[in-house]
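Apart from one protein chain that is not included, each protein chain of the complex appears where it belongs.
Now for chain A:
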Amino acid sequence: MDWLTLFEVSLTGLASGGLYALAALAFVMVYKGTRVVNLAIGEMLMAGAYLFFTFAAMFALPIWLAIPAAVLAAGVLGGVIERTMIRPLLGEPPISVFMVTIGLGSVLVGLVEVIWSADQKRLPDFLPDDPIMVGEAFLSPKVFWGAVIAAVFIAAVLLLFRFWRGGVALRATASDQAAAYSVGINVPRVFSLSWVVGAMIAAVSGIIVGSIGGISSAMGVFGLSVLVVVIVGGLDSVLGALVAGLLIGVIEAVAGFYLGGEYKLLATFIVLVAVLMLRPYGLFGTHEIERL
C-alpha cells in the first residue's frame, strides 16, 4: 500500500467533505427551523448554481457581483418555496411535507431543463488554479479553494447562529416552539428565515460544486450524498453535519479510488445503514423519547 497515495486521496476526500458539510448545514438549517426533511437539497444546490450561471455567463456580470446576486435570488426562491409549499402544510404529518420536497425537486429539475436544457455546462472559472502541495501530496486547486470557501462559510454561519438576533431566534424556535412564541419570537417569520438562509447556503455550495465539476440537471445526485451525511450526523445537529460531512467525504474518496467510481454511493450507503443500526438518531442527533 502506498501511504502517500492514500494520504493524497484522503486529503481530497476531506476537502470535498467540506463541501458536503456546507450543503448539510443548509439542510440542518431548514430542519432545525421547520422540522422539514428537505429531500430537494440537491436540486436547491443546482438551482443556486444555475442562477449563478445566468448572472455570470448570460448577463455577463463580473464574478463579485454575480455571486451575491445568485445567492440573493436563491434566498428569494427559498422564501417563495416556504410560503407556497411549506407553510400550508404546517401540522400535517412529516411524510406529506417530505413528499412535497420530492415534488419540489422534480419541478426544479424540470424547470432547469426547460430553461437551460439538460446539457452539461461550465461555470466561469473564478478559483485560482496554482497547484496546491500539502507536504508531498498534491491537491487539486479547485477542490482546495472550494473547501476553504466552504470552511469560511461554515464558520460564518456558526458565528451568526451564536450572536445574531435572528440566529438566536432560530435556535430558540428549534428547541421549543411554544416557549419561543411566548417570549415574543415571531415563529412564522423564523420559518421563512430558515428557508431563506438555507437556500442561500445551498446556493453557495452549489456554486462551488458547480465550478469544480460543471453544472447539469443531474446535479441533484450530489444531494443524495448530502442526505447520507445529515442522516449519519443526526438530522438536527450542526456538529454532526460537519463531522459526518468530512467522514463521508473521505470514505467516498477512498472507496472511489481503490474500488472504482460505482462503489462510491454503495460505500456511503453501507456506512449509513451500519451507523443507523447502532445509533438510530445518527451520531449526534437528539434522541427523542416517545411516550404514550
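In the analysis below, a residue touches a chain if its C-beta (ideal position, glycine included) is under 8 Å from a C-beta of that chain, and two chains touch if they have at least 3 such contacts; residues count from 1.
The rule is simple: contacts and distances are computed from a predicted model.
Set against the options "NADH-quinone oxidoreductase subunit H", "Dihydroorotase", "Chemotaxis phosphatase CheX-like domain-containing protein" or "Branched-chain amino acid ABC transporter permease", the UniProt name belonging to the omitted chain is "Branched-chain amino acid ABC transporter permease". The residue from A:Val37, A:Ala56 or A:Ile185 that touches the chain not shown here is A:Val37. Contact with the undisplayed chain is limited, among A:Gly105, A:Gly146 or A:Gly167, to A:Gly105. One of A:Leu72, A:Val187 or A:Leu265 touches the chain omitted from the figure, and that residue is A:Leu265. With the whole complex as reference, residues 37, 85, 88-89, 92, 94-96, 98-100, 102-114, 118, 224, 227-228, 231, 235, 262, 265-266, 269-270, 272-273, 276-277, 280-282, 290-292 of chain A touch the missing chain.
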